[in-house]
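A single protein chain has been removed from this complex, and every other one stays in its place.
Every chain is named by a letter (A, B and C) in the order it is written, and numbering of its residues begins at 1.
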Amino acid sequence: MNHPDFAALLPLTIVSATAVFLMIAIAIRRNHKAALTIALIGLAAALGSLALAASVLPRQVTSFFILDSYSFFYMAILLGAAVFVLLFAYDYLNCREEQPEELYLLVLLATAGAMVLVASRNFASFFLGLELLSVALYAVIAYVRTESISIEAGIKYLVLAASSSAVLLFGLALIYSESGSMELSQFTTAMTRTAGHANSFPVLAGVMLVLTGVGFKLAVVPFHLWTPDVYEGAPLPVTAFIATVSKGGMFALLLRWFHVSRGEIAGAPGLVLSILAIASMLTGNLLALRQTNVKRILAYSSIAHMGYLLVALLAGGTFGAPAATYYLTAYIVTILGAFSVMTVLSGSRWEAASLESYRGLFWQKPLLAAAFTTMLLSLAGIPLTAGFLGKFYVLTAGAAASRWVLLFTLIVSSTIGLFYYLRIVVVMYAQPTDPGTKRDAPALPISLPATMALAALTGLVFLLGIYPALFWDTIVAVTRNLG
Amino acid sequence: MLQLLWLVVAIPFASAVLLALCGSSLSRRAVALLGAGSVGLAALASLIISATFLASAPPGNEYVQHLWTWMSSGGFRPEIAFYLDPVSLLMLLVVTFVGFLIHLYSVEYMRDDEGYARFFAYMNLFVASMITLVLANNLLLLYLGWEGVGLCSFLLIGFWYREPQNVRAASKAFIVTRFGDTAFAVGLFLLFTRLDTLDIQEVMHRASARWTPGSGVAIAAAALLLGGAVGKSAQLPLQTWLPDAMAGPTPTSALIHAATMVTAGVYLIARTHVLFALAPSVQFLVAIIGAATMLMAAFSAIAQRDMKRVLAYSTISQIGYMFLALGLGAWSAAMFHLMTHAFFKALLFLAAGVVIHAVHEQDLYRMGGLRSELRLAFWSFVIGGSALAGLPLITAGFFSKDLILWQSWAGPNGNAWFWIVGMTGALLTSLYTFRMILLAFYGRQQLHVKAKNGLAVRVSLIVLCFLSLVGGYVDTPPHFGGVPALSNFLNSVLPPLKEVHVGPITETVTALSASTMFALGLGLAYLIFGPKRSRLPAHNLLEQLWLAGWGFDWFYDKLLVRPFQWLTRKSASDLVDAPINGLAQVTVLGYRALRLTQTGRVRWYAAGLAMGTVATVAIALLVR
Amino acid sequence: MLGLAGLLTRRNMIFTLMCIEIMLNASGLAFVAAGSRWAQPDGQVMFLFILAMAAAEVSIGLAFVLLFHKRQLALDVDAASEMRG
Partner (left out) sequence: MILPSLILILIVGGIASWIVARRSEVVARLIAVASVLADLFVCFGIWVAYLGQSHSTPERWFVECDFAWIPQFGIRIHLAIDGLSLALLLLTYFLGIMAVLSSWTEIRERVGFFHFNLLWVLAGITGVFLAVDLFVFYLFWELMLVPMYFLIGIWGHERRIYAATKFFLFTQLSGLLILVAIITLAVLHHQSTGVFTFDFEQLLHTALSPRAARLLMLGFLVAFLVKLPAFPFHTWLPDAHTEAPTAGSVILAGLLLKTGAYGLIRFVLPLFPGPSRELAPILMTIGVIGILYGAVLAVGQTDLKRLVAYTSVSHMGFVLLGVFAGNEIALEGAVVQMISHGISTGALFILAGLLQERMHTREISAMGGLWETMPALSGAGLVFAMASLGLPGLGDFVGEFLVLLGAYRANVPLTVVATLGLLVATLYGLRFAQSAFQGPNPHHWKLPDMRLREWAVLGLMMMCLVWIGLYPQPVLNGVRPSLAAAAKCIPAGNCQEIKR
């Protein structure tokens, strides 16, 4: 460990330090605003340090971390997402009785965990990052203790995440016992089909078990069952966090170590991933079809979107990794936007989750509804939005790799998906029901930061959808060195 | 002065548009002036044109006025251009003059109708379309006029639109003729594809150059055109619409369904006679259709009770004569009969209109004894009827029919059978004509006469009477003056009549036999339907069949109409939609099934996790 | 495997937590075994990590159990199935 190593680790250090500092601050005196400020400053500083540390890249720090432009890029995205989550969490918590401060602390910790995931190159750091993320998430999911569904969600997530961790660990142990190495780069080797080299069964089984653990975090079929319940039960900002930071971090890891840019993906892992992708796309979209809870709809849709991402991953080649990254970015921006609209709409004791609470929204709050429409259309992949270009890139990657079955499934399932996005849109543009019957309390006035954040997200969705050129160059540069 | 040609079309058309757009705000007087005046102007213009044409025939006896290229696409360049030659000149005169007289008549006849302006708008539009049909230099423009007159016919049959049966009759007319038009259209495709032009003269020129007589393509082309002609001219098997078409106002029946439009088929065949000459079998078919239709319709006419339906069947029958003539190759004879028929049939219809107007009744069996009160109508009927039945020497119909009858033996396709059929037809014609006159004008008067005629009606009737009498002298056979002026005039376009068969049946024999038939028919009519006879409609089976027009309607109803209605009813809900909705159902089913997996139980979820793990490892084991 | 089976069969939340613990320990054991095979300390390091993590997990789990028990007066996992579909 020398000076540049510390510089490279600066972002991680800052986030962790902020967490510690925040803990001390809370212990001294509780102040909601101050807690938010500290957390935001910490995140901003971490973001800034990314730029600062960029000069020393790429760099391997001990055997645990690999810090290159790829990990920095994903860290930036994760940090940005965390910032937005916190901004909306402030409004959300402000009108609830809970003591709000610890949420920031836990979110910071979880973010740090996700960042570790992104940068890890070793089983140990992988495991640590994963658990840091998970344990913090257990707590925040059940954060609103007054809600029984919140606790239920916490229990479910805990039980299942812990089991999946165990499975994952077992898989890692299997690989370790076979190869004697804890390097994550073994996955790339295992995934690549090379002449004369066949994976031994323990390694293969290990890879599968690891995929189970990863798949659980990403919520791909058949490890998806927890998703809707946890999405529904968790407080809205936390749901947004799960959907973005948690999944983003894990996918970054998956992309880094399972991506194959040259040659083909080896038999069994490729087949399993393909099956997972197809099943996720279809199941996710089908399950959302007639849901009436918007949070659950978004949960199911996230399953489908992870399926689309897997398509890009499977496609590989020159386009696979950039396409997946672009898609993930677009998805994170969009889903943040969607959850932020929902947060803004929620009242103090009540979340805007049921479809009915959106009835006639357009005629009452046109801008908010327009923003939500934008997000939904982006999720559906309609042009001029980020989601469209994301889908375009995924399709390009798939076409370049001639993955026709996957592409066809993607097309069919996203058409099914369109149906439920449209359902929400229809409700928003329908005649409003009689005023005063539905809402128990008038929705709170929207605070300035939330407004600005929402505007920024909407802007980003359009920017990514209309002028992706610069961003795409960055992504291509960042993903150039993947396996 | 031939440049005036386009005006003949433009004037009535402009008047029609004017009347349609602002007819409701014009006074009746202005409407009458516009409606009848425009056709009068057209008649005047065509008079000037024909005078010029006759005085100094243009080179080749034809004159073409190009207006503009209609469309031009890949070698297909139909023009909006008018073509004048003796045949079209003859038709032009008939259409404008008879048309004008009928318009004049209508000025008074339709005076009290609320749709006065609408009526004249339709009628003017009809005249414009008919003239377009007649003057068209290419088949596509002819087709435009062809469909245009069909439209006007439809509009005028359904003129009194409040009566459902009028509306039904109108659409029946339109649809049935469209059957023929469809064949016509396919014929146009065929002609253009094979000959690369639709210009009528060019088509005939190239066809005779490229096709050998009796070749398949010639037969197909001629047969398809014949399909169109059969529809429009109400010949077998598409004759069923015409009797129903009598639902329209009487002047309409006179103009469209007697004098002009229904003879368009005859005109078409005469116009494209080269094609038919190249397809002898089709030409023979024309003759057969003509003869069969003629007999069939004549029998039907005997049984009809409605005065206008008698005339309608008579029209079908007379057009059958013309078709017979065409089939025999006696082109100019067909045109001759077309002209005289226009005169006397228009006269009969107009006179019938007077009767109907006077007594508000169309059933012959309820009329009777109208002779004294409706003197002009009576005499018109007598003159028109005599012409129709072929009273020798002094009526126009005699000369034209005589020519056809003689050709049915002597012409290139003639034989004894046609001659006999023709003679039978003549007998029947005479029979039903005088049956009608006897039933309407003789016997006991049952109905009160309510209306008197004005000047316009009288003038038009008298002029038509005159034409029905003297119209035949333009072309007299050798034994009765021998001045075949019309035939000679038409000979530059249509091949002259030929005498192939000589022998027992000579011109004189034919004329005498026809006269005999006339007398026989008259006598029979007097015996059966005369004033002394019982005046009850007969009820035997045969007459019922005749009354129903040989049951064609019934047959088509069962064969075509009902199955089609059944088809539309069954398919209205769009069967293709079902599988697609089924797909949606399947999707929803998938949703329901998958929803069951979301039990909300942690242990089940963990089981899912476990099963997934096992499955992946199993795949790894199996696939390696 | 025992842990998994227990997870699937037992309805008591405490047992559930215990089963998870068993599963985690199994993985830890596997790591130790692997480490000894290659004569590396890494396996045992991992085991320590796992132990620490399992402790954290169980503590949070027990907190949930308490909360849940307070609200529902039950320790049945299947009672926590308010959300479904």
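To be clear about the criterion, contacts are C-beta pairs under 8 Å (C-beta built on N, C-alpha and C of every residue); 3 or more make two chains touch, one makes a residue touch a chain.
Computed from a predicted structure; not experimentally measured.
Asker: Considering all chains of the complex, which shown ones does the missing chain contact?
Answerer: It touches the following shown chains in the full complex: A, B.
Asker: Using the document's definition of touch, tell me which of A:Phe21, A:Trp350 or A:Phe419 contacts the absent chain.
Answerer: Residue touching the absent chain, from the options given: A:Phe419.
Asker: Thinking of the whole complex, not just what is shown, which of B:Pro86, B:Gly99 or B:Gly148 touches the missing chain?
Answerer: B:Gly148
Asker: Touching the absent chain in the whole complex: find that residue among A:Ile24, A:Leu448 or A:Ala469.
Answerer: Once the missing chain is taken into account, the touching residue is A:Ala469.
Asker: Just the residue numbers, please: which parts of chain A touch the chain that's not shown?
Answerer: Interface residues of chain A facing the absent chain: 363, 377, 382-384, 388, 392, 395-396, 399-400, 407, 410-412, 414-415, 418-419, 422-423, 426, 429, 467-469, 472-473, 476.
Asker: In the complete complex, the non-displayed chain touches which residues of chain B?
Answerer: Here the touching residues of chain B are 20, 24, 68-76, 80, 118, 140, 143-144, 146-148, 151, 155, 158, 161-164, 167, 170-171, 174-175, 178-179, 181-182, 185-186, 188-190, 192-193, 567-569, 571-572, 574, 576-577, 580.
Rule of thumb we're sticking to: only the chains that are shown with their structure count from here on.
Asker: Calculate how many whole Å lie between the centre of chain B and the centre of chain C, each centre taken as the average of the chain's C-alpha atoms.
Answerer: Centres of chain B and chain C (C-alpha means) sit 95 Å apart.
Asker: Provide the list of chain C residues touching at least two other chains, using ranges where the numbers run on.
Answerer: 4, 7, 16, 77, 80-85, in rising order.
Asker: Quick one: which residues in chain A touch 2 or more of the other chains?
Answerer: Within chain A, the residues that touch at least two other chains are 155-156, 159, 163, 167, 228-229.
Asker: Could you please specify the touching residues of chain C with respect to chain B in the complex?
Answerer: Interface residues on chain C, with respect to chain B: 4, 7-9, 11, 16, 77-78, 80-85.
Asker: Note which residues of chain B are touching chain A in the complex, please.
Answerer: Contact set of chain B toward chain A: 587-588, 590-591, 594-595, 597-598, 600, 602, 604-606, 608-609, 611-613, 615-617, 619-621, 623-624.
Asker: Show which residues of chain A lie in contact with chain C when the two form their complex.
Answerer: 123-124, 127-128, 131, 134-135, 138-139, 142, 145, 148-149, 151-156, 158-159, 162-163, 165-167, 169-170, 172-174, 176-177, 180, 182, 228-229, 232-233, 291, 296
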